[in-house]
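Handing you a structure now.
As you look at this complex, bear in mind that one protein chain is not there, while each of the others sits in place.
Coming up: chain A.
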Amino acid sequence: MTAPPSPDEGLSAADLAAKYGLSVSGARPSLVEYVRQLWDRRHFILAFSRAKLTAQYSQAKLGQLWQVVTPLLNAAVYFFVFGVILEADRGMPREVYIPFLVTGVFVFTFTQSSVMAGVRAISGNLGLVRALHFPRASLPVSFALQQLQQLLFSMVVLFAVTVAFGSYPDLSWALIVPALGLQFCFNTGLALIMARAGAKTPDLAQLMPFVMRTWMYASGVMYSIPIMLADKPSWIANVLQWNPAAIYMDLMRFAMIDGYGSENLPDHVWAIAGGWAVLFALGGFVYFWKAEERYGRG
C-alpha cells in the first residue's frame, strides 16, 4: 500500500472534502431544494403513475375496460348489501340514495387506495430506491396521482349512474373540480405520511385495511350521518361529519345530486375541506422530507 506524496497529506477526510468542494453522498437537501428537485422530476412522476395504471390490467382479456368495470361492480355489491338487504337508505328516496351510495364508495375508495398505495410506496419499491437517485417523495406522489387517474375512470360510471337516477348536469357540477382537487391534496399528504411510516414499519400494510374499513363505516359512506345518529348527542354526528372523508364525500354528493341539498352539509364545509387539504399536504410533505436520507436502509 503506497501512500502518494501529496500536499494534502495529513488532512482529515472532512477537511479534504471541504478543500475540493465534495459533498456528503446521500445527504438530505434543504426543503426548498427538495421541492425544486421534485418539480424537476414531474415528468417521471407522471410517467410512472401512468405506467403503473396501464400495467395493472395489461394481462386481462378485457384490458383497460376493467378500469370502469371494477368500480361499477363495487357499487353494485354495496347497493345489494346496504340498499337492499340492510336498508340503510333511511330518509332518502331511492333516486337520491343510489347516486349517494355510489359517490360515497368512489370518493372513499380514492382516499383508501391512496393510503394503501402510500404504505407500500417505499417499502414495496426498495429495489428502485436502492438503484436510482430521485427525490423519494416522487413515489408516494406518483401513487396518489395514479389513484386520481383511476378515480377519473370511475367518474364516467358515476356520471352515468347520477344521470340515470334523474340528476342532470348543471352549474353545481363545476364544484366537482375544487372538491376533487382538495381531496387529492389531502390524499397526497396522507400517502406521504403513510409512506414514511410504512418504510419504517412494513407491518402497517397488514394493519391498514382494518383501520380503513373502520374509517369507512364511521364516515357515512352508505348511510346519512345526521339521519342515522338523529337520536344520539349532536356532537357525535358533528365530529363524524367533520372528518375529511365525510367532508369530501358530502361535497361531491352536494355537487352532483339534485335531491341532496346544502341542508345535509355541516357548517363552513369548504373551509374545513380546505383546512384538511392544506394541513395534510404541507404536514405530510415536511414529515416525509425529514427522513429523506434514511429511505432505502435495509
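Quick note on the criterion: contacts are C-beta pairs under 8 Å (C-beta built on N, C-alpha and C of every residue); 3 or more make two chains touch, one makes a residue touch a chain; residues count from 1.
As a working rule, contacts and distances are computed from a predicted model.
You can't see one chain of this complex, but its UniProt record names it "ABC transporter ATP-binding protein", from the set "Peptide/nickel transport system permease protein", "Sodium:solute symporter", "Spore coat protein" or "ABC transporter ATP-binding protein".
When you scan A:R36, A:R94 or A:R130 for touch with the missing chain, the hit is A:R130.
On the side of chain A, the interface with the absent chain consists of residues 1-2, 4-8, 13-14, 16-17, 20-27, 40-41, 43-44, 47-48, 51-52, 54-55, 58-59, 125, 127-134, 202, 293-294, 296-298, using the contact rule stated above.
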